[in-house]
Each structure stands twice: as structure tokens, then as C-alpha cells.
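Of the protein chains in this complex, one is absent; all others appear in place.
As written, the chains take the letters A, B and C, and residue 1 is the first residue of each chain.
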Amino acid sequence: MSAPFKGIISYPVTPFDKATGRVDLPAVRGLIDRLVERGSHGIAPLGSTGESAYLDDTEWDAVAEASIQQVGKRLPVIVGISDLTTRNAVRKAKFAEAAGADAVMVLPVSYWKLSDDEIFRHYATISQAVGVPIMVYNNPATSGVDMKPELIVRIVKDIENATMVKESSGDIQRMHTLRQLSDGGIPFFNGSNPLALEAFAAGAIGWCTAAPNLIPDWPLALYDTCTAGDLDRARDVFYAQLPILRFILQGGLPTTIKAGLGLRGFEAGVPRAPLLGLGAEGVQTLQALLKAIDARPQPGRN
Amino acid sequence: MSAPFKGIISYPVTPFDKATGRVDLPAVRGLIDRLVERGSHGIAPLGSTGESAYLDDTEWDAVAEASIQQVGKRLPVIVGISDLTTRNAVRKAKFAEAAGADAVMVLPVSYWKLSDDEIFRHYATISQAVGVPIMVYNNPATSGVDMKPELIVRIVKDIENATMVKESSGDIQRMHTLRQLSDGGIPFFNGSNPLALEAFAAGAIGWCTAAPNLIPDWPLALYDTCTAGDLDRARDVFYAQLPILRFILQGGLPTTIKAGLGLRGFEAGVPRAPLLGLGAEGVQTLQALLKAIDARPQPGRN
Amino acid sequence: MSAPFKGIISYPVTPFDKATGRVDLPAVRGLIDRLVERGSHGIAPLGSTGESAYLDDTEWDAVAEASIQQVGKRLPVIVGISDLTTRNAVRKAKFAEAAGADAVMVLPVSYWKLSDDEIFRHYATISQAVGVPIMVYNNPATSGVDMKPELIVRIVKDIENATMVKESSGDIQRMHTLRQLSDGGIPFFNGSNPLALEAFAAGAIGWCTAAPNLIPDWPLALYDTCTAGDLDRARDVFYAQLPILRFILQGGLPTTIKAGLGLRGFEAGVPRAPLLGLGAEGVQTLQALLKAIDARPQPGRN
Partner (left out) sequence: MSAPFKGIISYPVTPFDKATGRVDLPAVRGLIDRLVERGSHGIAPLGSTGESAYLDDTEWDAVAEASIQQVGKRLPVIVGISDLTTRNAVRKAKFAEAAGADAVMVLPVSYWKLSDDEIFRHYATISQAVGVPIMVYNNPATSGVDMKPELIVRIVKDIENATMVKESSGDIQRMHTLRQLSDGGIPFFNGSNPLALEAFAAGAIGWCTAAPNLIPDWPLALYDTCTAGDLDRARDVFYAQLPILRFILQGGLPTTIKAGLGLRGFEAGVPRAPLLGLGAEGVQTLQALLKAIDARPQPGRN
């Protein structure tokens, strides 16, 4: 098994027009440029942060297409696919592939709880429909589906295009078990922001995160220090950004990242109802956190 | 506060054509007739059991319309509304009202966790858009949203059309608290099958359940014995049906009810992928459970 | 299987001398008299409420002996046995039997988690050492041991003196399963105060509670209305006492009951450190709750 990319994979939000609430495609493109230029190793549109669950199919297709075009092969693009029905997940995966995606990141979501066999069939059906690599994505807090490492390993071993994993449960023991069950053979990314340091310690090859929207240098510096095996500097770099990582997670990523982009001078609107924008107090806290980290010496990349 | 109906509210499943996977509207109508004729006090299409989360908008509209028409004012119809966006929840609620629904049952669902204010605004926006009563529906296991009694009471007190509650958390203490916080003033239904006896003991005015698809007399008999205050007979009637209530819940309601309807001679197809139909072993168990309860003397209604 | 008693089983607290912190044996005897005279169906000293976990062996023996003597065969006495080692649990059970206990209520407690086999052996060893009936007691919140119904049924079926159960998990489904697994053959008591109504609805033959220390008539009235099968009156009687039942549980039974006894004019001291006595605000709330229930018409027993 190998992954076609590694490092810091950045999630753009999906900007909405403040007046109409519609997807703001020029802003989608602008944000993609911003992320590419500031140094990510990959771009993952339509993830949890991208509010893909709140878009209708027409909107989803438009964002996928615009994002892939705008990256323009400068970096790998991994498109998020999370849909309640296998039918529509397949449709989206095929659309993404046709539009030029380098990989798809598939998150099974549930209304009724899914059995392991149901989840396995979901991945198998998608794999048969496309030719790009699939990142098996576990994120029980948002999706309501919790894939244990044993199931993930079974999926990666038995389903052709499933070649890498993203673990967002926040439980480091899941990563240990993934590694043990596969003798280190399955490449895995971390998707839990406050676990970034320890996930690299445990052997993650990358970190999928929305943080680069606000503080692009810091996740990169953590990756660099960890791959250099420099634990002491990695720890410093991690604790410097941890308050922001926690804040953006606790407040909901679309909510906090959109507010933070506003503070950074990039208008991305507010999340779609029932989600609310970040309240005044939250904005103030976030502003203080950004100011504090900006005041530090640049993390200095290797 | 008062509810415009009480008693046993039956959930139809949404039958799919076995060959095409499309919604089978004639079977939708046939199942409605079956439920009405066998004695429910209300019909609730497009609930969790109705796989509404797995339908696209066109399908959803068609099922809502066909169901309401087919009931034809013989019983109250409560249409389930669960949508990730407030925008589409409003659209569905207005559609249901226009089609003749007597009430809507609104379940907030989440991808990103919702704050109390976000949930409140969701209900308020829907209430402003329609004129029919709203049943505030809590079902954390499927929806990912857990509304505490304090929030539910706030919603019912402050939002005009929100006049009744359905509690499906399965935690009897929630019902106690609802009653205490409102001095018994908020009518509530139970939505947790294995809690049916105790919910009536605690003061529920009704039970929303998919069980009438398979054993219509037994839920009615439980309601009758409980409203008659006859605890000993209620207990017998409850324990007689409990094995089936537990089985249909544990296996997932659409999955088990569709299999059970097949055993009862009514073809409803299988749930939509990624959901799988009930396996052979499960069908055998269900058949044995149905045979056992059919062998009992009719529960005899008051 | 049958139980040698049923109905309302009252837990006395263990009074301590305010000045010295030592067990106050005259107060132990006084409280026993108080409970017997006001109408319980059984007395259970040295339960969770009796702070048995905080007594050294000498104290424990003295309380057991004084309690049994003072009841003086007026009512059945069930002595609580909860000890980390099987060795000392056996010692206590034999002591209680020799002192005249009618039964022992055995709660396995854990530091290291216990396997089912370890729990089974614990009960078997105690059973071999005594000739009195054993009540199998499940209370995961205090003991750290959670015995599933399957294990409880195995214990009752295979261990000679284990003939009845007390379920204090607060999960009504546990009682359903106990009944189903034994075809109703295992008599069970409820030990969760806020579940008292529903436990009787589900078939509990009794309720073990500290509430009679403060409001002796109300638990008895709930038992009477439930055994009479009068659900409507039972519901009224239950909701009248529920605020007190919740208060005493949430604040910790020794803490709140000792404070309440003080308000009732009976000095029982405060719990042993690290437990603190009830704070001033709590005392005020409890006083208001007692005043409110005292203002109601007597529940009137059948």
C-alpha cells in the first residue's frame, strides 16, 4: 500500500454569498489559490469543513468542478464524498473523477446504524465505479458511523482502490491498532486537529486540516519538525498552535474558519442554517488567538 | 397545550420496487390502507422507519402526497420532516401542509453538532412558514442531535406551532423531566418501542411505532389497558410483544419491518443501499417471533 | 425462585457522632425504631446509604449487630455486604447470619475490573459459607461492577442461596431482560429511586430505598397503588415524591438523608470524610421540598 501524497492536506470551506446564501464560486476559487500559494501539500474540497452535507447536488458538482480546475494540477486534489445513499455517493465519485480529482475521500454517513457488511459494500460499490484511489475516512462524531481498525484494515486489504486511511476519531489507540494490524503497511492520515503532534509521533504520514486557512505556516512547521524527527521543536510548534486548533474544532470548523477568514481579510460568508455564524464573543476570542500566534517568531521551516 | 390526536401512531415503511429500487407508490398506498383498516389512531409517513433520509426531494414529495391522499381524512396524518438544512425542512413542511397533512413531526438532524440556539431557530423558522401543529421530535441515536428536556420545553413554550413532543431517546427520566418542567402541561408521545409500557405509566398520551405493520392488535391493546389504568393486564400485553419490539429495533426498523411485511404477505422490497435487507437468520428469528405471538389469544381490546 | 419478603425495604443511614466522628450506636437503634414504626416491609442496614464502605470492620460488625437486635424480628433484616475481597465478604456474611440476619444483599465492588467468572466465584464462595438467602445486587455507579442480566440469571440459577435480585442501574431494560430470560421466575427489587413507578410497572416486587427516612408514607403508597393495579393513582403518587427522590439521589444518599433527618428532628451527623455534609443551599432546597410534600393530602394507603 502507498499513498499518492502526504503532508499537510488543506480543507477549504465553501464560501456562501452573504446576501443570497448561494455558493460563491469566485470565492471558492480565491480560497483555493490562497491555500495553494501558502504551501499545502494537497487540497481536499467538500470535506466536513466544506459543508458538503449541506449542499444540494447541483451545488456540490459546481464546487467540485471549480475547485479541481482552480488547483490546476499544482497539487493533488482529494474530493470528499459523504452521502447517505450508495447511489449518490457513486454518482459523486464518478463526477469527481471525471472532473480530474486525484483521489476521493469517502466517509460513510448514517441515519440508521450501518453494519460492517453494509459499510464494506458501500466502499466496494464505489471502488468498482471509479479508477482513482480512495481514502477510507473515519469520523464518528460527524458521520454517526464508527469504523473500528479491524474493519478499516479489511476494507483496505480487500477493496482495490482503497489504499489509505484518514482517522478522525481523535483516539490515538486507533492509529496504533491500524499500524499493528497491517505491520505498518497501511498509510494513514490524521484528521483530529488537537491530536496532530501525537499522530505524527505514532506514524501518521499526513494531517488533513482546516487550520491552513488561518495559520498556514504552523501546520507545515509541525510536519517538517516531525518528519525531521526533532521532537523538542515539534512539541514547541504544536503547543503554539494548539489553542487555535482546539478553538476551531470546538466551535465547529465551518463556523470558526469562516469567521477567521473574515478576520484575515477574506470574505467567506457564514455557514448555512441551521448553523449560525460565530458569535461576537467567539470572534473576539479568535482574534486574540490569531494575534497571539502572529506575534510569535515565524515557525521557520526546515 | 394540547395534541390534536393521541394513541397509537403508525409508521409505514416506504416500499421500493425490488427490480428498479424506485419508490413503489401503489405499495405505499396499499400499506396505508392496511394500517388504517387495522386500527391505528394516526399515520406518520416519512419518519425514520419510512427511510425519508434516503429519498431525494422528488421521491419525498411523491410519498408525502400519496400517503396523505390515501389516508383521505380517515385518520390524522403526521408527516416527518428531517433535513440537514433549515431551507429544505421549510420546503418540505410547506409541501406537507399544502398536501393536507394534519401535523408535521420535525426532527433536527446534524452533521456538525447544533447548539441550542441553532435548534431553536430551526423550529422557529419552520413554524413561521406553516400553520399546522409541530411535534418536536427527539431521537439522538439516528439524528445525532440530543435535545434535553429543558430545550424542548423552551421550544414548546416559545414557538407557536410547537405544541407536542415525541421522545425517542429511550430514557424514561426525560419524560419525567418534561412533565415536571411543564407541570404536566406538555403532551408527549413515546417513540422508543421497548419503553412502551413504562412511557404510558409515566404519562405519555401516545406511542409512535412501526409495530402495527406486523402486529396491529398488540400496540392498541397496550394503549387500551394503560388508558383503562389496568396495570396488570397492561404488563402482560407488553411482555407478550416485547420480544418483537426489541427485534425490530435492534435490526433497524426499515430492515426488519420490510422483512416482516414480506412474511405477512405484503411485498415492500428491501431498504436502500448502503442498508441491506434482513439476512436469512434474521428472517427465521422474526418468523418464529411472529408465530409465537400469533399463537397467543388475541389481546382483546376494551 | 421466591423472595422471603417484598414491598418497601428501607435503608437506614449510619449515624456518626458529630464531635468524635464515631458510629453513634444509640442513634443507629433509634433510627431503626423510627423506620420500623412508620411502616416499611423490611430493613436493610449497611447498604450504600449506610456508608458501609467507609466503616472499618469493627464498626461494621457493631452496626450489623445493633441493627438486627433492634429490629428484633419485627421485620425482615437484609444486611448489605460489599467488600473488595471475597475473604472479608465471607467474614461479614457469616457474621450477619450469626447475628440473626434474614438475608444478605451482596454487591461485588471493584478496583480492578472483574470478569464474569470472578464475580460468579465471589457469589459462590459466599453462598457456600452461609445458609441465608442472598440478594444479588447490581449497582454499577457506586461499585464499578456492572452485572448484565445474563450473568445475574446465571448466578441465580446456579448458586444455591442466590434467590432474588436488586437492580439499581436505573435502566428499565435490564428488568425487562431479567424477566424475559427467566420467564418471570426471578423475583427482583428496584434500587433506583427515580425509576420506582416504572419498575413496579415492569414487575418489580419491591423497592429498596432510603426515602422512608424522610417521607415514609409515600413509598408505601406507591407500592400499594401499584400492587392494586391502579395506574392513575400510582402515577400521581409517584410524581408527588419524584422531586425528593431525585434530590436525595443526586446529592448522594448519605449526605442528603442525614441532612433531611436533621430537618425531621433526628440527629444523624454528617457523612465521613472525604464526604462533606450537605451545604446550606442544599439544605434550603431540601427543606422546601419536604415542606411541599408535607402540604399535600396524605397519600392514603389502601
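In the analysis below, contacts are C-beta pairs under 8 Å (C-beta built on N, C-alpha and C of every residue); 3 or more make two chains touch, one makes a residue touch a chain.
Because the structure is a prediction, the values reported are computed rather than measured.
Colleague: Considering the full assembly, with which of the depicted chains is the omitted chain in contact?
Modeller: A, C
Colleague: Looking at C:Gly7, C:Gly42, C:Pro76 or C:Pro108, which makes contact with the chain not pictured?
Modeller: Of the candidates C:Gly7, C:Gly42, C:Pro76 or C:Pro108, C:Pro108 is in touch with the missing chain.
Colleague: Looking at the full complex, which residue from C:Ile8, C:Val28, C:Ala53 or C:Ala268 touches the chain that isn't shown here?
Modeller: Touching the chain that is not displayed is residue C:Ala53.
Colleague: For the chain not shown, which residue from C:Lys6, C:His41, C:Lys92 or C:His122 touches it across the whole complex?
Modeller: C:His122
Colleague: Which residue from A:Pro4, A:Gly203 or A:Gly279 sits in contact with the chain not drawn here?
Modeller: A:Gly203
Colleague: Since one chain isn't shown, list which residues of chain C touch it in the complete complex.
Modeller: Contacting residues on chain C, toward the hidden partner: 21, 48, 53-54, 56, 84-88, 108-109, 111-115, 117-119, 121-122, 125, 141-144, 252-255, 271-276.
Colleague: Using the touch rule from the top, list residues of chain A that touch the missing partner.
Modeller: Residues in contact with the chain left out: 170, 172-173, 176, 179-180, 184, 194-195, 197-198, 200-203, 226, 229-232, 234-235, 239, 242-243.
Quick note on the criterion: only the chains that are shown with their structure count from here on.
Colleague: Give the chains in contact with both chain A and chain B, ordered by label.
Modeller: Common neighbours, chain A/chain B: none found.
Colleague: Indicate the whole-number Å distance between the mean C-alpha point of chain A and the mean C-alpha point of chain B.
Modeller: The computed centroid separation for chain A versus chain B comes out at 36 Å.
Colleague: Can you give the whole-Å distance between the Cα centres of chain A and chain C?
Modeller: 52
Colleague: How many angstrom lie between the CA centroids of chain B and chain C, rounded to a whole number?
Modeller: Result: the chain centres lie 38 Å from each other.
Colleague: Would you mind listing the residues of chain C that make contact with two or more other chains?
Modeller: Touching at least two other chains: none.
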